[in-house]
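Step one of this worksheet: look at the structure below.
A protein chain is absent from this complex, but the other protein chains hold their places.
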Amino acid sequence: MLRRLPLPLFVLMIYLFLYAPIIILVLFSFNSKSFPAPWHSFTLHWYRELFQCTELWQSLRNSLLVASTATCTSLFLGVCLIFFQSSGGRVKKFIPLFYGSLVIPETILAVGLISYFAILHIPLGLVTLMISHTVIGLGFSIPVLFVRYFQLDPRLKEASLVLGASPMQTFFRITLPLLRPTIIACGLLTFVISFDDFVLSYFCSGTAVQTLSIYLVNSLRFGISPVVNALSVLLLVLTTILALIFFSPKIRTRIF
Amino acid sequence: MPYRRFIRFSFVCLCLLTIFTLIAILIQTPWEKKYPDELNVFTWADYIPQEIANEFEKQTGIHVHFHYYSSNEELLVKMRSTKGTGYDLLIPSDYAVKILIDEHLIKPIDKTKIDNFHQIAPFLCNRHFDPNNNYSVPSLWEVFGLGVDREALASNKEILEKPSFKHLFQPTSYKITMTPDVVEAVAIASQYLYNKTEALSKEQLLEVEQLLTKQKKWTEAYADYRAKYLISTKNCSIALLRSPFFHQIKADSPFIDFLIPEGPIFLSIESYAISQDTQQEEAAYKFINFLMKKENTLKMIEFCPLYPSVIEYGKDLKNYPEFDETLHKIIERDEFECFRYLVSENDMRKLWINVKKS
Partner (left out) sequence: MNFFTKHVSREIPFAIGIPALVWQAVFFYIPLLLIIFSSLWSLSTEGIFQGLTLKNFINTWDYIYLKIVCNSLYLAVSTTILCLGLAFPLAYFIAFRAKKQKNLLLFFLMIPFWTNFLLHIYAWFFVLEKQGFLNTLLISLGMIDSPLHILNTPFATMLMMVYYFLPFMVLPIYSSMENIDRNLLEASLDLGAGWLQTVGKVLFPLSLSGIRSGILLVYIPAFGEFVIPELMGGDKQYFVGSVISQFVLGNHTAPLGAAFTVMSTSVLVLSLLAIFVVLRKLGEFFTRGIA
């Protein structure tokens, strides 16, 4: 019994380590005095101020827009490539090309992209952000999708073709549903990475467009306002709800 | 089977979204509202409160669109890469103005069109970066001084009575906060070592570099905005502070004093400048005059307590009681110095990387 204690204790400490700052962040978003003053009194003042801060909501909107577009585009391109592979094209040799996005640090990719955009005279803005985030998304989605695709039992596809389905029908009724968990997982991963991303946004966003990460870095550099606390609580609640949706057994059996 | 339709549906959605993205790439940002008359202002983030822009739009019908930068380097990069198109009015700092003039990115200003130009304090005009003020109009200004934690340094009488930059550079038992900007750091080090802020020779540059490297040992952090934070939370005892930051934290942290070191005071002037390629020159002049009116300057100072270029405006401030007193103490000294590039940009950059490499 004693021998089995250290490991759970260790795991508990790691989770405490992960959550301690978050809990404190949440608690102090209700503090009436701005950080670093200790606990003073309960107030919702910062939440009210949060809803009046238009710049923050604009940057949040930008972040969400870029993240969702990048996710959808990279997933779409990935699914197209899978379709191509399943219809008989041979792209397996070309998949390692996509590993490049993972190997190159984002800073270097960003620097390359801005000079590239400057040469092509594409003004930096929301669109260039979407393009750069899609590149990152491709680097994550395509290798994962293809690994899963090659792990699929080929007999299922053969059976479907033998029983009379055309290759396109096979793709939509057999292959894609089997890949659905992976597609959703890739989509979530890409969305999170794009939403969280700072380096690419810093270099590729130009002047008029500010994503949430840039806004937060600026407010961190300027000083700390509990409005950021309030925002983080809101985001935490949002992600918890989303995670509950995706992890709850009921909905999981419907989607997966 | 129900999920077949779901698959088809999501596939169609993805197709549509990708097509939409491709169209957006071709059209390029159709979702920004187009105003009939728009002025693009490139400024610091905490400089002009939004209500002033709204008031301006109500009075003149010209919509003001703000673009922000967080450092002079960022301003210069963006101006160089876009050649100034997309911006009408800029608010650069002193040494940035010189570079913009040299690279023909801003156009000369017609001083007769600025109403209060004659009221601007004389020591703010005709400085090295724009003699005769042909290209820039001083807007707000700030000085660099030592933010000192009176309680932590109570035993150290010398600092409180004879403040000087040497307290940043000599081995000490307390921690300091230094500026992250290489131009400012080199100028201050040069002032301390050689009492001059003109071009440095190679040997002098090396000495400056060694001094800054040695200084790292007792530096808590390199920060300008965060410095006010670090000193008010007692993470350091002396901070190289800009005056507006001091005024912002004074109310909540009364134990902090703003001491101006002996020797010439380092001044940083934000100026209005008009971009070379602007189509909205008249609107830019209107906005400059609007901002330079007393009530709007006061609003800007309440937002971020820099000092006004028309000194008389700085009298009736509610939030910052010590503002007036500090301002007059500074003006009495009457010995000012602006920041400039003491060596080439590349040498500066190499120096800073050298200082921070370990």
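Every chain is named by a letter (A and B) in the order it is written, and numbering of its residues begins at 1.
We adopt the following convention: a residue touches a chain if its C-beta (ideal position, glycine included) is under 8 Å from a C-beta of that chain, and two chains touch if they have at least 3 such contacts.
Note that this is a predicted model, so its numbers are computed, not measured.
Here the missing chain is touched by one residue of B:118, B:157, B:202 or B:357, and it is B:357.
Although one chain is hidden here, its contacts on chain A can still be listed: residues 7-8, 10-11, 14-15, 17-22, 24-25, 28, 35-36, 38, 77-78, 80-81, 83-85, 87-91, 94, 97-98, 100-109, 111-116, 119, 131-132, 134-135, 138-139, 142, 166-168, 192, 195-196, 198-199, 202-203, 212-213, 216-217, 220, 224, 228-229, 231-232, 235-236, 239-240, 242-244, 247.
As for the chain not pictured, it touches chain B at residues 73-74, 76-77, 80, 180, 216, 219-223, 233-235, 345-346, 349-350, 352-354, 356-358.
Here is the rule we go by: only the chains that are shown with their structure count from here on.
Every residue of chain A that touches chain B in the complex is listed here, in rising order: 36, 54, 69, 72-73, 75-77, 79, 118, 122-123, 125-127, 130-131, 172-173, 176-177, 180, 206-208, 210, 218, 221-224.
Considering their complex, residues 3-4, 7-8, 11, 13-15, 17-18, 21, 24-25, 28-29, 32, 42, 45-46, 50, 65, 67-70, 78, 81, 86, 223, 225-226, 228-229, 232-233 of chain B touch chain A.
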